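Written out below as structure tokens is the structure these notes cover.
Yeah, one chain of the complex is gone here, protein chain that is, but the others are all in their spots.
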Amino acid sequence: MTIRARTMQDAKQQSHTNAELNWWIFMRISGLILIFLVLGHIYMTFVQVSESDATFDAVVNKLANPAWKFYDWLLLTLAMLHGVNGARYSIDDYVRSRPNRAWVRNTFFTVVAMIFVLGTVGLFSFNPY
Amino acid sequence: MNINVKILRFDPEKDRKQHWETYQVEASPGDRVLDVINHVKWYIDPSLTFRRSCAHGICGSDAMLINGRNRLACKTLLQDVVKDGGTITAEPIRGLKVEKDLLVDMEPFFDAYRSIMPYFINDNPAPAAERLQSPEDAERMDHGSNCILCACCTTSCPIFWVNGSYIGPAAIVQAHRFIFDTRDAATQQRLNVMNQNTGVWRCRTAYNCTEACPRDIPITQLIEEVKRAVMYQQA
Amino acid sequence: MYKGREGQWAFYLHRLSGLAILAYFLLHVISISLFVFGEKIYMAVHGGYDFILFRLGLIAIAGGVMYHAMNGLRIIVMDFTGKGVAYQRQLWYGVLLISIVWTVYVAIKVLPRVAAGV
Partner (left out) sequence: MHHRYDVLVVGAGGAGLMAALYAAKGNVSVACISKLYPTRSHTGAAQGGVGAALGNVAEDHWEWHMYDTIKGGDYLTDQDAAEIFAKDVIEAVYELEHMGLPFSRTEEGKIAQRKFGGHTREFGKAAVERSCYAKDRTGHMILQTLYQQNVKEGTTFFNEFHVLDLIIENGRCSGVVAYELSTGEIHTFHAKAVILAAGGYGRIFKITSNALTLTGDLMSIYYRKGLPLEDMEFYQFHPTGLTKLGILVTEGIRGEGGILRNKDGERFMERYAPTLKDLAPRDIVSRSIYTEIREGRGVGPDKDAVNIDLTHLPRDVIENKLSEITDLSRTYLGLDPVKDLVPIQPTAHYAMGGIPTTIDGECIADDNGTLIEGLYAAGEQACVSLHGANRLGTNSLGDLIVFGRRSGINAAKYARGTELAEMPENPEVESRALIENLKNADGSENAARIRKELQETMMNNVGIFRNGPDMEKQVEILRELRARYQHVNVQDPSQRFNSELVEALELGFMLDCAEAMTHSALNRTESRGAHDREDFHTRDDVNWLKHTMAYKDFSQPGNVRIGYKPVVFKDAADGEYESLTTYTPAEAAGFKFPPKPRTF
């Protein structure tokens, strides 16, 4: 990623996507929504109740309600995308060599995608009653 | 007053690593740091190497890390950074290859500068006299055109230190100067350069650039203005 | 270390808190999702949550989230208003204040339970 646009032509060729702009906007919007989701979640599950109260039954009970299901899923998705993109910023900054960067990024994305699938499946597929 | 001047030295022909060297210098509080460093070079160790020219903060040659912050040595008075018997430290600016002592390779910095098309573009035939521009519009370029390309900002940016391809605040300041020039016709293209993944989006608003700028340019503010301009242009 | 001022530390803390939250969040999702595999496994893992250190760590995470959220707001304000940039230092001190008050509040709520072991 060297910066060597010396002419207008180069500049045009190098700037064909709005990806960075879109992610930038997404970080802000998702951040705003996450304020309510995350802080609400922490308040309800950690401050008000003990973590050890998060028993199997408690979780199961809560997730029986579709509204909570949706709340949790939105939290999961937004936090995942927001956090992963944030981590990408860091990777792009600190991992300087191009091959390494691609490698680190891809491994990271794969792992996170798996966790995301796990989380989503967990939320929706499981119905004990 | 007597002060210690601690300088991070490096001679590419002798040293494998940078090392500190301390010199005792007699100086007065109103002296510039550059005066003291010159004193060391002229009367103590002539091999000490750094850039300097104008000696009053206009040419942008002598950006260095003085007492842990980027400054121009010729625009920093001793009284502002050290007391009698105290120590000042001088290191090369960060993020660029150190060539010798306080002198670094400026080419990457100027490469970034050149990449934003830092020149007026308007292919319409010019009038016989000047292109008109209101005083208010001229004022929009005031901050951007004040830049002396000293690199204090870019080399104080935590992103620039670690991310080799970030174009850096100095180049964005230059872009700002042209983007907000009502006479210029290439706003679009420059915003596109700013929209690259090496451009404005790398800035994490750390403000080191703004704090470091010897010309008091509100750099972060200009960067934010460019970010918004890119966004509105794409919207 | 470069002697940056408020902005630099705001940025480092934002990044650090963001990454820390992400790390916790990923673990959290994994552990929660384990109930797909049944109560036994789920509870086995969740037993670990009783560790004192872990629960103290959670207070830090809660504090970090508040810092990250409030500083995120600060960043958004700076991005979209000139005033935000002009008052970025004051805003940051506000962010710190809120984060500390919240962390103390969380600690007061949670610590007795940790001490009591429930």
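For clarity, chains are labelled A, B and C in written order, and residue numbers in each chain start from 1.
Going forward, a contact is a pair of C-beta atoms (placed from the backbone, for glycine too) under 8 Å apart; a residue touches a chain by one contact, two chains touch by 3 or more.
Since the structure is predicted, the reported quantities are computational estimates derived from the model, not experimental observations.
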Interface partners of the hidden chain - shown chains only, full complex considered: B
Of B:Ile66, B:Ala112, B:Ile148 or B:Met194, the residue touching the omitted chain is B:Ile148
Absent-chain contact - pick from B:Gly57, B:Gly95 or B:Pro169: B:Gly57
For subunit B, enumerate the residues touching the unshown chain of the complex. 11-14, 30, 32, 41-43, 46-47, 49-61, 75, 77, 99-100, 103, 106, 110, 114, 117-122, 126, 128-135, 137-138, 141-142, 145-146, 148-149, 177-178, 181, 183-184, 216
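We adopt the following convention: only the chains that are shown with their structure count from here on.
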Which integer distance in Å separates the CA centroid of subunit B from that of subunit C? 35
Whole-Å separation of chain centres (CA-atom averages), subunit A against subunit C: 16
Do you know which subunit B residues sit against two or more other chains? 204, 227
Which residue numbers or ranges of subunit A touch two or more of the other chains? none
Footprint of subunit B on subunit C - complex, ascending: 1-8, 10-12, 14-15, 75, 78-80, 82, 85-86, 88
Which positions of subunit B touch subunit C when the two form their complex? 65, 67-69, 94, 156, 158, 204-208, 210-211, 218, 220-221, 224, 227-228
So, in the complex, the side of subunit A touching subunit B is made of residues 1-8, 11-12, 14-15, 18-21, 23-25, 89, 92-94, 96
